[in-house]
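Encoded as structure tokens, here's the structure I'll be asking about.
Missing here: one protein chain of the complex. Every other protein chain is in place.
Labels for the chains are A, B and C, by order of writing; each one numbers its residues from 1.
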Amino acid sequence: MSHPDTTPGARPPALLGTQGAIFLAIVLGAAVLIPALNLLTPAGSALHVPTYLVSLLGKYLCYALLAMSVDLIWGYVGILSLGQGAFFALGGYAMGMYLMRQIGTRGVYGDPVLPDFMVFLNWKQLPWFWYGFDWFPFAALMVLVAPGALALVFGWFAFRSRVTGVYLSIITQAMTFALLLAFFRNDMGFGGNNGLTDFKDILGFNVQADGTRAVLFALSALALAFGYVLCRYLVRSHFGKVLIAIRDAEARVRFTGYRAENYKLVAFVVSACLAGVAGALYVPQVGIINPSEFSPANSIEIIVWVAVGGRGTLAGAALGAVLVNYAKTYFTSGVLAPYWLFMLGGLFVAVTLFLPKGIVGTFLDWRSRHAEAEPDVPGATPKPVA
Amino acid sequence: MSDILMAPEAANPPRAITEKTLTDALLYLNGVSVTFDGFRALNALSFTVDAGEMRAIIGPNGAGKTTMMDVITGKTRPDIGEVFFNGGTTDLTKLDETEIATLGIGRKFQKPTVFESHMVIDNLRLALKGQRGALANIFRRETGEERDKIDAIFETIRLSDHRYRLGGALSHGQKQWLEIGMLLAQDPKLLLVDEPVAGMTDAETAQTAELLRAINANGHSVVVVEHDMTFVRDLGVRVMCLHEGSVLAEGTLDQVSANERVIEVYLGR
Amino acid sequence: MLKLFSEPGRFAGRLVGRVAAGAAALALIGAAVPAKAEDTIKIGVLHSLSGTMAISETTLKDTVLFLVDEQNKKGGVLGKKIEAVVVDPASNWPLFAEKARELITKDKVAVVFGCWTSVSRKSVLPVFKELNSILFYPVQYEGEESERNVFYTGAAPNQQAIPAVDYLMSKDGGEVKRWVLAGTDYVYPRTTNKILEAYLKSKGVKDEDIMINYTPFGHSDWQTIVADIKKFGSAGKKTAVVSTINGDANVPFYKELGNQGIKATDIPVVAFSVGEEELAGIDTKPLVGHLAAWNYFQSIDTPENKAFIEKWHEYTKNPKRTTNDPMEATYIGFNAWVAAVEKVKSTDADKVIDALPGIKVPNLTGGTAEVLPNHHITKPVFIGEIEDNGQFDVVWKSKGLVPGDAWSDFLPGSKDLEADWVKLKCGNFNTVTKKCGGA
């Protein structure tokens, strides 16, 4: 675990440390193995991975990417967004709208253009903002543009008027709450509380076919890997060093001649786009997108995943997301069902008290204490900021 | 050493502000007043700093030294008064911190603020004069001469052995130097240095004085705010004493410390 | 997984090993729930036990467990004991889908009883279709749906909303001329109100005599809206409120009605989502005379109901525990399923689905509920007035049973649609194009 920079005048640091390599190995390995085990092995064989598990894990991976997007701005820039769920949901809606349009005449009313919910609320024609979503490239573009644009506008205002700390956190929460209320309204034309569901196929493949699920899983894994490499590259670039500097001493950064707000804005938008991608991959795998994804509670939960895994460690965020959600899956069935909230709540309290740096953060500390080495990720263990 | 003590402008008597000085002065403050709900931090403060000059500013607590720096660096907007840079070409009161910093005014805070979770070398890399744009810096690569510059600075601030330690891990004195190093990396026309030797050993203090003189020697104008009189003496430059937000006396340290009113202020008679 | 991170050093050489280990770790997740013995028949219970919907759904979970208990006392089905598998979808709609999948594929349940909100049902629908299993949905809903794998034992709009309006128009109901349709902004109220609006207009009610108002979930400040209703109602014509306000929002709504002194004799409110359970949270003295339309009331005086309530109190060891309409719907659904299974001597989904239409089981109000080819059931309709003891006093009851209608005749989109899983084998047959619409 030697830092590339220990010799004067060394080349810029390698993109991946061991930690990153391990992480990628696992994710990419899963991307190959899980679908293989699902499709190639006969059901009932010891190695067989049931489809149920594939889409479940796929869901976890989307959450992992979402958590990573939060870690990028929280762990490295100190922006605590309590509204990240909004970007996730917007990406999800963009994908959901595409999937709705794909249903075509197979809706219960057999209307070629209008989704069912519009028919029985007798809407006459498609609202303008639904145009184009029947064309995949456009929808795919919107997956990035919708959350990106929201982040751009919101961030542009917030960062240049130097809203920071809890104030920023609370208005991000207000933002997602406003969107929650807006999308609940049936008049908005997004299916109200029921949201978008009963999808048939994506790019011509049946969303429920095992093959499609396997591919979606693999894609989620690749997206996560890509997201990791991207974030990793960003935080290790000169740009990323400025981000961390902003987190630790924003005023100093300004006096050093950097436009802190622009740096924050770029990071914020990138993070929003990642969240959007996560949402887009999430929707076809869980089969529904509805306004509850906007609920502030969801966004807070994302923060919790990151904290559990270890803030400012990227891989930790992903790990936290998977662990917490697995715990949720596990606790919510069987004898534990009535008590799972105790366990989840207890887990959060315990982590904050005993693992303030999260699982990975704590581990990295432990390691750097043992093997005398600089942290692999710059600012891996940030001092508390908000 | 001595040549710096005998530096021409050090001997000059205090000058009234005239059109002439406005045009050649690097920094020019005129009638600057700042009020924080009732309390007058700066009171019609006027003075100039010439290119290549080093100026020490002393004064009791609450004399407005830090506020003055805030005004110059754009952290605080003056209620009235003008602040010009580059011989009256640029009005600093219209600009924000970032713009002023890019103009070439560097600032070292009273409490040393370095980027604690960055390695020392990265602290310098960040400060190094050059590309400041967000997008451009995503793909930025470090050039050869940038590396040489940094090495040079390491020599100047005597931290070569610490380049890969975290900024937070440095001692107080080392942080002070690192911060000065960062100022050098920024290569500003004017350095504002706020209490650089607070909490330093005598040895360190002496070294710091030397360091600042060196910096000033190769063309940077420096404004130092300091309490420590021995340090100011070491610097051996024109001294300006602030009191209640305006200039009380100006001249060599001996002239100033001989000044009746200064003594009054300091000994509070 | 943690352990993997703790291995220091370069990774290239160990890549393969790690991947294998990673896969193993992931596979463990799959093995997390052990397989159960096969001498029982498993049924799934998919009701939220936490989160916002727990308030309503927990009772239904208890009901299913209670029914299973009763059935097992009678020896179960096909000579096997029934085993209920309970999961908690936590009022989280995607989690509903996940849990449904888990119940069907991992626990191999023969049937699932669950869901309350429309969105949770919509969320699990694809799962039940894909894995071809059975869902019994016990709550009154907006209709406009008929799926092969779902049986709707709650009321369709024509079994609740329309009779209620008819009653209010009658002399006994006070010959109401002016209507406020107040609802929470989601599918059930939207659809129901669309249907009612069309129906009222067909009865010659003018536009200006209909006021429609939607509020968000859990709306808690009703001052303005109640004041508006009061104003709307003081225009000299007899006015009534048809409330499709959902769960939590009702308590503050009724409290505000009481505070602003709107008496049932002035402006009666008839609600479709307020039952004994919801009233348990309110001091009902100011509300006496306001109405609710259901297919079951705890106060209905039949031997079946008496016996049911008695056993229920025994089972829950709580003599105060209320019963309500969705409980009866669950009761009917459960018994219908048992009857069907006994009939075809199998729990195979296809067989049971085909066997269910035509099954007749007694309901708790002295009639019989018949499962119809459109997977809805026949129900009596009751209208009750709130009493000061939190119960309902039945003031009107439909003549005979009303068959549930999946597709409303009052909505342009659906009036030509027909559901029949026996002859047509189709949930949305278009009687005009003579085609089966859906996929």
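What to note about this one:
By our rule, contacts are C-beta pairs under 8 Å (C-beta built on N, C-alpha and C of every residue); 3 or more make two chains touch, one makes a residue touch a chain.
Assume contacts and distances are computed from a predicted model.
Not every chain of the complex appears here, and the one that does not is recorded in UniProt as "Urea ABC transporter permease subunit UrtB", selected from "hydrogenase (acceptor)", "Sarcosine oxidase subunit beta", "4Fe-4S dicluster domain-containing protein" or "Urea ABC transporter permease subunit UrtB". The hidden chain, counted over the whole complex, makes contact with A, C.
Touch with the chain that is not drawn comes from one residue among C:252, C:326, C:357 or C:413, which is C:252. The hidden chain makes contact, of the residues A:108, A:246 or A:307, with A:307. Note that of A:36, A:113, A:171 or A:215, the residue touching the chain absent from this view is A:171.
Residue in contact with the omitted chain (choice from C:231, C:360 or C:425): C:231. Interface residues of chain A facing the missing partner chain: 80, 157-158, 161-167, 169-171, 173-175, 177-178, 181-182, 184-185, 296-297, 300, 303-304, 307, 338-339, 341-342, 344-349, 351-353, 356, 384-386.
With the whole complex as reference, residues 49-50, 52, 54-55, 58-59, 171-174, 185, 214-216, 218-221, 223-225, 227, 230-231, 234-236, 248, 251-252, 255-256, 258-261, 264-265, 268, 277-278, 280-283, 286, 289, 291, 385, 390, 393, 395 of chain C touch the missing chain.
Note that only the chains that are shown with their structure count from here on.
Taken as a contact graph, the chains are arranged in an open line, each linked only to its neighbours along the path.
A count of contacting C-beta pairs for A-C and for A-B identifies A-C as the more extensively joined pair.
Note: centroid distance chain A to chain C, computed from Cα atoms, is 33 Å.
Here the spacing of chain A and chain B, counted between their Cα centres, is 45 Å.
Residues of chain A touching chain B in their complex: 3, 5-6, 8-9, 12, 234, 237-239, 241-242, 244-245, 248-249, 251-260, 262-263, 265-266, 374, 378-379, 381-383.
Within the complex formed with chain A, the residues of chain C that make contact are 1-2, 4-12, 15, 18-20, 22-23, 26-27, 29-30, 32-33, 49-50, 85-90, 92-95, 97-99, 101-102, 105-106, 117-119, 122-123, 125-127, 130, 144-145, 185-187, 190-191, 194, 214, 216-217, 411-414, 417, 427-428, 430, 433, 435, 437-439.
Here chain B touches chain A in the complex through residues 73, 75, 96-98, 101-102, 106-107, 109, 113-119, 121-122, 125-127, 131-135, 137-142, 147, 151, 163-164, 166, 182, 186, going by the rule given at the top.
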